[in-house]
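A single protein chain has been omitted; all remaining protein chains appear in their positions.
Showing subunit A:
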């Protein structure tokens, strides 16, 4: 078991003929992902990497059962591509593209939420992986070993570091989701925690947050009320000055919102230990799981 994706997940790639799309499609296939088709408007009818390419997601859906779509479409068309997938009935849409205009995301997220039956992950995210079953993202699959810790994160490289450390320590990962570093994203920590709560193969969850916004505070509130499994926290950017954007568009402290103090207090209130280093994340997981 795992959450969101497994070895049976049928995947299409939007933007499969682009440089990024082609490169990562090949890597996903190598990692075991069942890629069944690609979509590039204007290139329908071709075959690439052994799968058919369609002009629209709707056409792909006529010929294939689709569980998920991953999007590598460049920023100007990325939100539109996510809406296309959502309206074609794809239940899981993973938006990798970075640099999407914020208003495009405001509109797309609102519309997708109104549809009600579609989960959007990202944008500007590394995607998700259920190790050794399905990689729906751009992470290096080699550092993820199958295991029992759920991992959710707002960052890319910190996720890989943490996954590697947990894998090397023998715990491994049930499913890992990079939710993305932008201010407006489709899925937040508190959306994913209930899924891990219900997944029998996830024994503990690591939440790698960072400064900016209030996702960590919302997650802590859920954990305090409902979480049945141990959770370990991490907050990146604790030393960052106020008002400066630290790489991620969402990693900025505005006034009193988004401060590390607020996030640490929220985690403390939910009895979630917060690691200061990646090694400490592993130590806290060991303390919880033995």
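To be clear about the criterion, contacts are C-beta pairs under 8 Å (C-beta built on N, C-alpha and C of every residue); 3 or more make two chains touch, one makes a residue touch a chain; residues count from 1.
Note that contacts and distances are computed from a predicted model.
Student: The complex lacks one chain in this depiction; which UniProt name from "Heme exporter protein D", "Iron-sulfur cluster assembly scaffold protein IscU/NifU-like", "ABC transporter permease" or "Succinate--CoA ligase [ADP-forming] subunit beta" does that chain carry?
Tutor: Hidden chain, UniProt protein name: "Succinate--CoA ligase [ADP-forming] subunit beta".
Student: Touching the left-out chain: which of A:154, A:203, A:229 or A:263?
Tutor: Of the listed residues, the one touching the omitted chain is A:154.
Student: Out of A:6, A:56 or A:214, which is the one that touches the chain we can't see?
Tutor: Answering carefully, the residue with contact to the hidden chain is A:214.
Student: Touching the left-out chain: which of A:136, A:246 or A:285?
Tutor: Residue touching the absent chain, from the options given: A:246.
Student: Determine and list the subunit A residues touching the chain excluded from the picture.
Tutor: 75-76, 99-104, 106-107, 109-111, 139-140, 143, 153-161, 164, 181, 183-184, 208, 210-211, 213-215, 236-241, 244-251, 255-256, 276-279
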